[in-house]
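Note that one protein chain is taken out, while the other chains of the complex remain in position.
And now, chain A:
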């Protein structure tokens, strides 16, 4: 059963004085199945961020339907959107978005506290996640005391702790060095193997090459997609590179 269905998505931004209209998304349709690991690639301005914002219910589409677990996002009441987001979606951001006034532990607890969970339950949930992500020793530290990779792993823990239906990752490796990137991508694959559905938006071919399927967006439309099939990461990497080259050079179908 597909967990996420995106159908005929369109988003038009109107500039402040109502003059120019900018079409960020023209017509985007795709589905994500339970347990899939999907990467969405595209150049700057191709509409990636707009798409992610709409999926996260942070923004509303001009047209089209997004449904999560068969539930239409536009039908979720305004007052319930935050709770919906908290319960069903986990976020990993490029710039981590950790609160500097909290320890890593408290940062991870934040969504659960907002959901009104009890401390003992939170603690129980955190223990396995923290050891899996290798941050059990630094939970009491503050964000400014740890490295970027550690921060991002704490952010992943925060996304995982609510047992979300879907994890949305926005350029998760964008602010990391190559070692931390490798480590994070390994973790993502591992989490995915345990059944967690992940949707990742990225620039990085390397990041995308860890996914099970790669979607390419160009000019507000899904232009192409590649399934991993039986390829290794390296083979997928090559395929993605080729596709990107084709996209950039004369490979335009129109």
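The working rule: contacts are C-beta pairs under 8 Å (C-beta built on N, C-alpha and C of every residue); 3 or more make two chains touch, one makes a residue touch a chain; residues count from 1.
Methods note: contacts and distances are computed from a predicted model.
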item: Name of the absent chain as recorded in UniProt (options "Helix-turn-helix transcriptional regulator", "Rad50/SbcC-type AAA domain-containing protein", "ABC transporter permease" or "Thiolase family protein"); value: "ABC transporter permease"
item: From A:12, A:110 or A:136, residue that would touch the chain that is not displayed; value: A:110
item: Touch criterion as defined above, residue of A:36, A:170 or A:183 at the omitted chain; value: A:170
item: Residue in contact with the excluded chain [from A:26, A:158 or A:239]; value: A:158
item: Hidden partner interface residues of chain A, rising order; value: 49-50, 52-53, 56, 58-59, 79, 82-83, 85-87, 91, 93, 97-103, 106, 109-111, 113-119, 122, 142, 144, 158, 170
